[in-house]
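Only a single protein chain was left out; the remaining protein chains are all shown in position.
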Amino acid sequence: MLRYVSRMLVLILVASLVLAVPLAAQDEGYVLRYPISPDPEHLNPFTATTIAIGTVMRNIYENLLGLDAPTGEFYPQLAESWEISDDQLTYTFNLRQGVLFHDTGAVEFADGDREFKSSDWVCAAQHSVTEDETQSAHPEWLESVVGYEEFLAGEAEAIAGIEAPDDYTLSITLTTPNRLFLTTLGVPGIPCEAIEQLGEDLGTNPVGTGPFQFVEWQRDNFVQLDANPDYYEEGKPTLAGVRFINVPDANTALLQYRENQLDFLFGFPTGQRLAIMEEFDAEYNEIPGLNVRYFGFKMDQGFFAENPLVRQAFSHAFNRELVWDELMEGARFPATLGYLPPSMPASTPANIYEYNPERAAELLVEAGFPNGEGLPEFSLWVFSSAADELSLPVLQEDLRQLGVTLNIELEDATTYWDHIGEDDVLMFLSGWSAGLEDPSDVFNFLFLEARDDTAYDNPEVNDLLRQAMSEYDEAARNELYQQAHDLITADAPWIVSAYSKVSWLQKDWLENFNPGGGGTYTARLADVIVNSDMLPE
Amino acid sequence: MTTYILRRLIQVVPTMLGIFTVLFILAYLMPSDPLRAVLGEQYRRLPPEVVEGIREELGLNDSFGERYVTFLGQMARGDLGRSYILEQDVADIIAYRFPRTLQLMAGGLFVALIIGIPAGIIAAEKQYTWIDHALMVLSLLGVSIPIFWLALLAQLTLTQSRYGIALFPVAGYEDGNLSHLILPALVLGTNLSATLARVTRSAMLEVRGQDFIVTAHAKGLARRVVLLRHQLRNALIPIITIVGLDIGYLLGGSVVTETIFNWPGLGRAVVPAIERRDTPVIIGILVFGAFLFVIINLITDLVYALVNPRIRYQ
Partner (left out) sequence: MIAATTSRPAVIDLSEIRISNRRRFWRAFRRNRVALLGLILVILICLSAIFADVLAPYDPIEPHYTARLQAPSAEFPLGSDELGRDLLSRLLYGARISLVIGFVAQSVAITTGIIIGMISGWYGGLIDDLLMRIADVFFAIPGLMFLIVWVTIFDPNPVSIFLALGLISWPSNARMMRSQVLHLKELDYVLAARSLGASTPRILIQHILPNAIAPMIVLASLGVAGVILSESILSFLGLGIQIPTPSWGTMVNSSRGYITTAWWYGVFPGLIIMLTVLGFNFLGDGLRDALQPNQYNK
């Protein structure tokens, strides 16, 4: 019996070792070890909605145009050049010739090398327009194109506004001018065969034209990409590949970075920021971000809707500097300006709510609640992952000084996002990440026609925002946004808390890693260079 | 014998049905708006009709009865469904992760056996001496240590040259690389080794008093031979029972261990799936875990019946 058991044990061990087939040795060249969290949900460009998916996919798939994150300028990807008609309705793209799809073996092509052609793009465009949300979750890509509705309803064989006169030309016609059309045009360069052959497996076998091609994905472990040997841009990428290593916990990532098991550290564990900046002084980088963090008030009904002075009082009472500069060790910039990230145009409103407890107390008196007398107890709803954010106890304490009782209600993220739209939630912690340095990317989602959970709806603001959407002159547009921003600030639907910083550590042998304010994921990894003189060993 | 096996096999059916029902109720009650869960603040970028359309596509707007029948039908066919979010079948998710969890469980079990059984034998041999007492107190200590705390301390001191020695990789998994396995296996095995030490001790003591051991000693067999050939062999049954019952524990412990050490196993999938409200994945893993437990205990019972004919007639 003993012998039997020990044999079984040996068997189990051997079995588990056999299951583990060692990876082939890497080719020469540097494979970037890029931490990613969470693990990408899938790699299907049509249903991609999260940053994790985008982080990996932007290296595999390309669009007609790329958006350079640090400058906000478009640059040619699959389209070599493009023209926009004077009426802003017709876009003509001249496609790059000789762009080859990745040869990963996942898709069978009729003849060896397969070149990207306009028909592939049309294929992908049509695939993206469907009623089935599990197939495509991006109506915004082509919504404004002529013939979209008819194709969606199944009344047309093709989208009328999309034409491909030859293999290397595409022309797209819109129903109305749309200033952000190029920004939202996310249709990927993917072979028709992939859509036809892969079906449900599209999300696990990406085949694109980008600088890196898919090799292997071990879920919750890593995604391995290798350099695309046929990439059209001469000399790029210089890396041999990228391995996106899934490290969900910031503490673990720090331990791994320190032991040189990762090339970057993107998230800093709370409370270790200063210590990290000190320890890795030369490896620390920081740029202003595009996220705004705020406490929102319910603006269509309830106590706060009826008491604008109380909203203003709270805004003055909150000591943002204490939270972000001291307690959170500079993790974000305290929001001393307005409702937009400071790098955007029109980001400084005429009137701001600086930390001023005396002013706050006066406003409460004005509102008829001296020392908080007569005020009900308030609840602040918070998603649980923000539970350790020190803005919460500080706000609580600041309001207590005013004589106001604030209870904190934690809910896990899903319940929370569902709940804050309801009428019983009068105050909540929230945030918003803009994808562009353009006020529209904040205002249109948060202050236009009660779209946000504050239900903020000011007809004057709505008018200004709509005008700005179709205003192609930059100065005039920014003036409209400035007016809107002033109106919104006067209404005080939020206590603005902070603007984000994009900060990260990178090993000192890496160069040319240039993300934009949207986040570190916007950096183009094809540009990254390894300075081999600096490499250890 | 055949009737016993048949009866025992048939018993599995109502148990599994019960498991399916309990888990279905959980799945039904589970608040699921997978898209919102994944997107957080960015859900505002999606038009509401997309979010609602997904619910419809996934059948989340169907009634309790409809969903129960569908669920039972799926389970009966062995179809665990498809993840709401991951664009992967749950069966594939389990097929990918279970071997990895199995490696970890085997590692943990290995650690537990290597530490637990000798410790138990020694304690039994030295009954009521300080060695026995020390080993038993130590084993209770082992049972009482919060596994996550042990894991964090081990990670800090054994993977960082700054705070200890960098003996092992911090976290992660690499095919065929045992160095990643050692630390999580040690952590997972500690608790179980403590239990095994206690079980081994009492089983050894139990057997020691029995006639055949006394006879063996009287025959003049070497002490070591009696100990290992006769005493330990007969003490193995309770040990194996414990190991069988501890599959559930190892699986549960893997949630913490895999999360801390980034081990891409089954346990690691649970918390993210919860956060994403990915009900099919969660329920699939629970069904699988319960099924595993039922099957292993079925096998244990049948093996007993083979070994010990008396059981069949009970």
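The first chain written gets the first letter, and so on, giving A and B; residue counts start at 1 in each chain.
Criterion: contacts are C-beta pairs under 8 Å (C-beta built on N, C-alpha and C of every residue); 3 or more make two chains touch, one makes a residue touch a chain.
Please read these numbers as outputs of a predicted model, since none were measured by experiment.
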Among the chains presented, those that the missing one touches: A, B
Identified contact with the non-displayed chain, of B:154, B:181, B:204 or B:285: B:285
Per the touch definition above, residue among B:69, B:95, B:245 or B:299 touching the missing chain: B:245
Hidden-chain contact residue, picked from the options A:29, A:98, A:374 or A:393: A:393
On subunit B, residues whose C-beta touches the chain left out of the figure: 11, 14-15, 18-19, 22-23, 26, 29-31, 133, 136-137, 139-141, 143-149, 152-153, 156, 162-163, 191, 194-195, 198-199, 202, 205, 209, 238, 241-242, 245-249, 251-253, 255-256, 259, 267, 270-271, 274, 282, 285-286, 289-291, 293-294, 297
Residues of subunit A in contact with the chain not shown: 249-251, 269-272, 275, 322, 326-327, 384-385, 387-388, 390, 393-394, 397, 408, 410, 412
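By our rule, only the chains that are shown with their structure count from here on.
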Centre distance in Å when subunit A and subunit B are each reduced to the mean of their C-alpha atoms: 37
Complex contact set, residues of subunit A against subunit B: 1-2, 5, 9, 12-13, 15-17, 19-23, 38-39, 41-42, 44, 47, 49-50, 131-134, 137, 139-140, 200, 202-204, 218-221, 245-249, 252, 255-256, 258-259, 261, 383, 412-415, 417-418, 430-433, 445-446, 451-452
Partner subunit A, residues of subunit B touching it in the complex: 31-33, 35-47, 50, 53-54, 57-58, 85-88, 93, 96-97, 99, 102-103, 106-107, 109-110, 113, 155-156, 159-162, 166, 169-178, 228, 232-233, 236, 240, 259-260, 262, 264, 268-269, 272, 275-277
